[in-house]
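Below: one structure, written as structure tokens.
Missing here is one protein chain; the remaining ones are kept as they sit in the complex.
Up next is chain A:
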Amino acid sequence: MKTTKSWLLLLLAAAIAVLFLLPLVWMVSTSFKNDFEALAGGIQLFPKKPTVENYVMGLQGELMNVPITKWIANSLSVGAAGTVIVLLIDSMAAYGLARLPDMPLRRTMLSLFIASLMIPGVLTFLPMYMEFNALGLINTYPALILPATAGAFGVFLLYQFFASFPKEIEEAARIDGANKWQIYARVLLPSAVSILVTLGIFTFMGIYNDFVWPLYATTSPEMRTITAGIAIMATGSYTQSYGKLMAMTLIATLPVVLVFIGGQRYFVKAITQSAVK
């Protein structure tokens, strides 16, 4: 009785898993089909005439007439740069807020930052565009990086951790003559590695995956990020060439899925912690 029930549950889970994986499998399958077969319809999972021409042509920028490799390089660079900045400035801020009670306006700023977590992106989108436009920064890398540095999520996440960090260890370092910068860099930061990894993954994925802001913040083909580029291809005429669109989509997806699966063990716990508190 007990085993029948668990087999049924397993069967149900497996069926749902197939449904979840189906669109991804179909993406992979289509990316190896030629245009004719990709548009023919049907549910042919294994291409009759498998081809890698979608990948070859796509990466060379031929036929598609779009610089895919440049787009991916753009996405990876702005993602990495944004992540480094966020990790640095958020951890400094969180250390200050949590461990330096003599900081002027500490309480006020802390409440302000926490309140800002409620601000929906739609409130800042248009004025941010006008701000970057006025600064002449539309269609530059800073436009793709800087907006992501203002969010208070990372500050809050690290603040919670630093606030509960044992006082004794910090005291011991101070008695040894360490100043605030040394305590931050040598005591607090190394203790927060798993939270920093979590925040790093979220930040990188957030910047890499965002497509609405890059769609408006970039104007020339070579400045596009891969996600904005795919959105443009999809709204253009590339739906006539699903094979190529899927090959590009698959390439675009790989970096972030690898980061995601690799980092899962770090952030799964952190998601709940931010939920409960």
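Keep in mind that, in the parts below, a contact is a pair of C-beta atoms (placed from the backbone, for glycine too) under 8 Å apart; a residue touches a chain by one contact, two chains touch by 3 or more; residues count from 1.
One rule holds for everything that comes next: contacts and distances are computed from a predicted model.
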So one subunit is absent here. Using its UniProt record, which name fits best from "Sugar ABC transporter permease", "Sulfurtransferase complex subunit TusD", "Acyl-coenzyme A thioesterase PaaI, contains HGG motif" or "Penicillin acylase family protein"? "Sugar ABC transporter permease"
Using the definition of touch stated at the top, determine which of A:24, A:56 or A:193 touches the missing chain. A:24
On chain A, residues whose C-beta touches the chain left out of the figure: 6, 9-10, 12-13, 16-17, 20-24, 26-27, 30, 38-43, 88-90, 92-93, 95-97, 100, 102-104, 109, 113, 116, 118-131, 146-147, 149-152, 155, 180, 184, 205, 208-212, 216, 227-228, 230-231, 233-235, 239, 242, 245-246, 249, 252-253, 256-257, 259-261, 264, 268-269, 271-272, 275-276
